[in-house]
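Okay, handing you the structure first.
Every protein chain but one is kept in place in this view of the complex.
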Amino acid sequence: MEIGSGLTIGLILGTVIGVAAMLIWVERRLLGLWQERLGPNRVGPLGLFQVVADMIKIFTKEDWTPPFADKFSFVLAPAIIMTVVLLSFAVIPFAPNIGIVDSNIGILFVLAMASIGAYSVMLGGLSSDNKYALLGSLRAAAQMVSYEVFMGISLLGVVALSGSFDLREIVHAQEDMWFVVPQFIGFVIFLIAGVAESHRLPFDIPEAEQEICAGYHTEYSGMKFGMFFVGEYLGLVLVSSLITVLFFGGWMGPAFLPPVVWFALKSGVFICFFILLRAAIPRPRYDQLMSYGWLFLLPLSLLNLLVTGALILMN
Amino acid sequence: MLTQIWLMPTLPLLGFLSLVLTAGTLPKRAVAVIGAGSIGLAFLVALSVAIQFLASGEEAVTQSLWVWMSVGGFNPGFSFYIDGLTVVMMLVITGVGFLIHLYSTGFMIDDPSYSRFFSYMNLFVAAMLTLVLADNLVLLYLGWEGVGLCSYLLIGFWYTNPENGYAARKAFVVTRVGDTSMALGLFLLFAQLGTLNIQDMLHAAEAEWQVGSGMAIAAALLLLGGAVGKSAQLPLQTWLPDAMAGPTPISALIHAATMVTAGVYLIARTHVVFELAPSVQELVAWIGLITLLMSGFTAMAQHDIKRILAYSTISQIGYMFLGLGVGAWSAAIFHLMTHAFFKALLFLGAGTVILSLHHEHDIFKMGGKRKQLPVAFLSFLIGGLALTAFPFTSGFFSKDEILLAALALEGPGTILWLGGVIGAFFTGIYTFRLIFVVFFGESKGHDQEKEVAGWNMAGPLFVLMLLSLVGGFISIPVDAVFAHGEEHAEHHVSTLIHGIMIVVPLIGIAISYLFYCSGQLSIDKLMASKLAQSLHRFWFSGWGMDKLYDGLFVRPFVALARLNSKDFIDWLYGLLVSLTRWGNALVVKSQTGYLRWYALSIALGLAVLLTLGVTL
Amino acid sequence: MQGIPYEHGLILASILFAIGLVGVLTRRNIVFLLMSLEIMLNACGLAFIVASARWEQADGQVMFLMILTLAAAEVAVGLGLIIQLYRRYHTVDIDRLSEMKG
Partner (left out) sequence: MTLLFYLAGAVAVISTLCVIVQTNIVHALIYLILSLLAVAVVFFSLGAPFAAVLEAIVYAGAIMVLFLFVIMMLNLGQHSRDQERSWLQARGWILPGTLAAVLLVQLLNVLLVIDHDFVPTEVGVLEVSALLFGPYVLAVELASILLLAGLVAAYHLAKK
């Protein structure tokens, strides 16, 4: 396989979407495991076909658009999240010879896509013309715009160490030592910001079923909802892959396994970690989340950047 | 050597700053220590500087601290200059000033603004020291104005009484007239001679100006204007009697050590300019003579103990001007010094009288107080004798020198001498009138009061008594300063002349005795005629100078202002305003308040500009 | 690679600028107004980038960054003003705010 060929693109897209779909089952099973209950186990062996059943259900459901909604934005919103997350995968280097593009602005591209992704949630909520949806999207807007800032700054330590925005270069720069060691603080901040960006539990404040009744996608059903749903799982995969690439040496690992398997393994660990987070931690209040970000994470990430810069200059 | 010169003005300044910045929070004892102590230290510094200077035998010493400003060729510095004249002045200022401060610590003890009083006093001394130590006229002018400011502050010290504020304002405004003249003089000197460093300027003047040339006359006249204002000479003398509104130690300070002597000092300092303009110098003499006669008459008519002394000061400064005018520079400075001693003594004595008698100023309500107020009586007796030039007191020697110098002058010398002698006669009359009325005869009230004189008040009085008695034997080291200008001709002066000068004041004392003590001649009989009454009124009001100025300047100015109350010039500007308004109303129409309209006009302007840019 | 005539970039910038200008001149909604202003600012930034590419110097991009910063600050303040105005007048009609005249 060669970077950027049509076959690679197709394979990557298919794998990613497949993994995202499989996550529906994985998450529910793991949650069941951790919460000492069963989870889906009826359809097929170990309930594996639950994914297929869900897909059939979601495709055949009535794709209903509320008459009071702004149709243009309403349809556009779920498409945006799918598009930007899938586009983000374009710059991820899965293995030495697997990837779509090598861009010298890789990280910036991912950040740009993440910032565009915010529109999906906002437009979805706004166009629904529903107070819960509006509340959800207001929360989402503030949360995503805020955490984008810390996400970007936490990455700058890695960028400074590797001297490049190119993700493949960054992986190469970790041959001696994974960046998680010198950039542990950056890693933690990125982890938190990543959860917030993909508004997964415990930071699913824009959705928050108990308070605002699923937030921005209250009015969505059928495949449009499915796109939000899959988009969220895609985001999860993306954040895990990014953590792997940026802090854990990407595809690198002992030679007894091929590089792409190492990549998948590392990413899988983080995916499971995120699911564990969901199982273990309660949701904070909205204002707690915001003050935590601006008053704690922002100074911390700036300090991290400052110290990193100073150390690099000293050497 | 002599590096501690800068300490002299700095110490009082530090005293001033520490008192001002603590804003009256210090206890009175601390204020007294700071206020009087800073001057005392300055006096010690002055003494050591003087001794070192005299021992070194040099003609002059300059200490440059820093350049004040530098504009083109004009760069006056903060530089101090010391020669014989300065030594005399600074010793008088710090010495007499210290005695007055010491006296004040007792005199002002009951005043709520104790700290403010001493801060002003310290600033006053600092400014005066700057004035006499300055080596250039700009720094001198700084001290000059500082002195003016302090006199304003001190005369209006009891500012709650509007009259005191008025007196302070009057002093400030009247001296301002003189200051303006002096500033003009400075401009002229700089424009003509290119420097304001006093010594350089004097040399340049000598080199460039002919004797009697127009420039020299103009410069000398302008400087004289400044001196006349500060020293309260005709025609700017009217502020001084009103300046009695301040506390008595201030009067002592203004009259004896600072302020009024500044004019004398200025003329002595720039004497070369005056020598180049003999006509102006003669004018100085005439001003002095007329002033001393006029104020002598006025003093005879006053009732207020301090006003009598005030007019006597004007008169004595008149003597100094007379001395300056006839070229007896060192005699004038000598008289300045002795006058400082006995006038400080008289004022402080008057202060004791006033304080003891609960702020009684009218001499005709006292009487027979010599037992009741022994220290004050002694002060007045010795001070009065010195003032009337009683033989072998300090005033005798200095006045003698001036009058002899006047006599020696060719031309008007005899008249000047005669006038001076008549003035001395008057001095005898009014001085002892004061003493006889206050301390002899029958008591006319205030019988119960005890004399208020602690050691800090009596001490300075005794020192000043001693100085007034023997001050005439001090020889002042100013010969070098005036060496080239002094007329040292040893005239043969007949014993007759000496006799006249000794006897005339004694006659005055005798007449005073006959009128006011023994009662053999009655003042009421003298006052019976209408002419005498109107003369008395005339003199009492100080020759009607205040009225004259009121009629000459104030009223015409007010009338003019009233005439122009519609303000003709303003009307012209009003036209301009209405034109602008009209144009404004026209342009205002374009301000519609619609943002779109503004954006449109900007775009339109851009289009026009682009068109012009492309086509042109 | 075929070259791009660099005036084409400037022409694009001019067109965007003109469109933004029309927006500013026509719209009454103050939010639209601000958006049109952003279009104009962005067009200026484009012109700078074109110049930067033409001369192969990074200065143009620096200027673009400055414009970006300016736009961010401007929008923050502008939107704050809009919120305040809406609270006070309950309208987004810029023509209602024409008291500052004459």
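Labels A, B and C are assigned to the chains in the order they are written; within every chain, residues are numbered from 1.
Criterion: contacts are C-beta pairs under 8 Å (C-beta built on N, C-alpha and C of every residue); 3 or more make two chains touch, one makes a residue touch a chain.
These numbers were taken from a predicted model, which means no experiment stands behind them.
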**Prompt:** Any idea which chains on screen the missing one touches?
**Reply:** A, B, C
**Complete:** Sole touch to the unshown chain from A:73, A:88 or A:308: residue A:73
**Item:** Touching residues (missing chain, whole complex) on chain A
**Value:** 70, 72-73, 76, 103-105, 108-109, 111-112, 114-116, 118-119, 122-123, 126-127, 129, 134, 137-138, 141-142, 145, 148, 152, 165
**Item:** Residues belonging to chain B that touch the chain removed from view
**Value:** 600, 603-604, 606-607, 610-611, 613-614
**Complete:** Missing-chain contacts on chain C, rising order, are 1-12, 14-23, 25-29, 31-32, 34-36, 38-39, 42, 45-46, 49-50, 52-54, 56-62, 64-66, 68-77, 79-84, 86-87, 92-93
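The definition used in the following text is that only the chains that are shown with their structure count from here on.
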**Request:** Calculate how many whole Å lie between the centre of chain A and the centre of chain C, each centre taken as the average of the chain's C-alpha atoms.
**Result:** 33
**Request:** Please report how many Å separate the Cα centroid of chain B from that of chain C, as a whole number.
**Result:** 73
**Request:** State, to the nearest whole Å, the distance from the C-alpha centre of chain A to the C-alpha centre of chain B.
**Result:** 91
**Where chain A touches two or more other chains, by residue** = none
**Where chain C touches two or more other chains, by residue** = none
**Complete:** Contacts from chain B onto chain C in the complex sit at residues 588-589, 591-596, 599-600, 603
**Asked** Of all residues in chain C, which touch chain B in the complex?
**Response** 21, 24-26, 28, 33, 94-95, 97-102
